[in-house]
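For this view, one protein chain was removed and the others were kept in their places.
After this line comes subunit A, so read on.
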């Protein structure tokens, strides 16, 4: 027994010796992880690892010693949590001693100390001893970057857990000498350390303790005052980080200087980033002062600090020429945004001043600036909630603010109106501030602004938005003062239409509809607006006046917006679905059933565009239904289409039968688009009655030679259902049916294009869910690229496969869409596309390029970038392709490559310059723009490569400077400007 146990113990130890040898002498990396794993699993202890390393640690060759220690350090980095206190003490003594060793050994020693600095079991005092040893034995400042980084990590780790007492100043000195970091990683840096990594690590150390404050704050002030942009930014960000751990005590002596520096930067800066960081730092400073707990007798620094800010900023707010008003307001708002107390202090001082200024200035522009500032302060109020109504700082100013706001709303200046609307929204959001009288007046203004002329578009949109957000808060005010007016307008519209004096009033029609949908943000309002809109749609049907397509679409769009707003609330959602879907279906069914006399609306309702908009309303009203309610609805809708069961429609006395799948009229078949919108938006777990029959009917219709609209709708509907169907025998049967149908259709005859459409949609449905059959179908599609008849359509089909649909197969409609499907499609199919391109005869090559372009175009650039070099020769060839889709996609692939891989690209400079210049004269504006952006990106190539082309390029780029399109000229200007600077002094 004992012998067996001993043997078992020896066996892993034997393995350990082998692993150590492989790592130290054999220079293999793998064994380190193996040893660490074994220690973790308990096969042997750290002590045994040290013993096994024994001879290598004493080897006379420093490289061997380094390797030995490296192994130990790597093991410790993974196993430090297992160490006992006693082991930690021994290991630290060992490592401290090793700091005296050869410089080659030091990096591994530091790694080991970093591992130990992470130990929870580190006994008190040892951190001090380690730091002492490091500072004594190693000249940290002259270590390579990686090792300095290690030292900082050690310090950070210690600081996280223990006191650094005796070393504050030394630690500060040794770390702060690198501040601010000014380091650019060398090209091909094997360590991959970025400037940002160093900045963040150093900042973490500097801002780790309030004890550094007395040394750090003067340094930060000095660096903010320097001329170097990066130093300013880094200092302000570090100050911001410090405020998280500092208190009043640390900041007290430096507040005046800090304020002076921040103020200067915000007042004078040329850089928006410095300004933003300055404001952020001021915000943190104020927050820090607001947070500190005071002793009873201490002075509250917050008050004096804020008074200082007010004193330096308030007079700028009152200067008649209004220079520096913005920076002052931004500073005040940054401070006020820090805490409720700061906000109170500043707002109560500034608001009276600004209110007075508003009245002093009479020009709309100046008033707008002042109101915008006031708005900034009002918005800050929303950050704090006040329990007591009387404590709310705004209540005292309410009347004055309201009168200002109404003046702004009534002003003819659009910009001032806009700020007035925003002010109204903000004041309305303050609980219990506005009285019912204020609200009635405000609603009156919003009504007027919602009907503004075309040139005040922005104001009208803002008024509609404001109506929407205020209606959720004050539904009664809007129900009683706005909805009745809009209903009246809609009614008079109808009678105008009937009388035939259209045009003048007709321009109001879409606005009224928009206002109705905008205000439908509260369930109680929807119950009034939805019936109005539906009634209006039915009324158009009855009226004698011809409604145009655009008018019907406008009503549907308005319904669509109401549907979107109802999605948030389950009750409204069901109300909308129950009310609108049967009504829309009834109108459509009625329009499609044969009747002696076709009214005009009936024809209008069956147009592609109108059906698509109606479909979109139905889809939006369905996606958010709960499965129970959806099941109720599907039990009505599917029998309607399969059996002509019209009993659930509100007006169901139609003269003919509704049989879209049997021998119904072509008009009836078109309504499959509405069926698609409904069934393809249902939650996945809702069971669809008679699914098998439905799928077969859809398949039949998809390849039937009726109008393309119906067959495409059927194919999409089939694909949408396929995508959601759970895997299993039934799905396989549906797929087999579909494949048979596609092959039969493609083989010959009149339905080839329908069969192709079906193939495309089925492929898409499967690609999205990573179904194994998708690769077969994609291959079939690729085969069609060389088909003389379907080739171009197949090429464009790749665009459909890669893009997001809006009506079916959407995530919102509960389709199964895997997030990486594009990347996967790229990896699976691009090699085959490239092979196909090379093998294809000349006349169909463009189809392959176009297919490929669609795939590349839709892929996120970061994913694409590493793959592009292998495609480079193809891309260069594609530049000569006459198809503008290919050109555009190729240019947009090459542009980032020029920026990221200038060395590789400079080998092809001659081709690139020639082709880009040719394309900059393309008839397509988008291609011209992309070509000029590439000309700009070319300047990133090494200058010596470019200089021979400079005169030629500058001459050639003079032409697009006179392009008829401004957006093209803009690109030409910046490209040419950069080319001028190449190799020129001062650039």
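The rule is short, and it goes like this: a residue touches a chain if its C-beta (ideal position, glycine included) is under 8 Å from a C-beta of that chain, and two chains touch if they have at least 3 such contacts; residues count from 1.
Just so we're on the same page, contacts and distances are computed from a predicted model.
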Candidate names "N(6)-L-threonylcarbamoyladenine synthase", "Cytosolic iron-sulfur assembly component 2B", "DNA-directed RNA polymerase subunit" or "tRNA-splicing endonuclease subunit Sen34"; UniProt protein name, chain not shown: "Cytosolic iron-sulfur assembly component 2B"
Provide the residue numbers of subunit A that touch the chain removed from this figure. 267-268, 270-271, 323-324, 326, 924-925, 958, 961-962, 964-967, 969-970, 973, 976-977, 980-981, 984-987
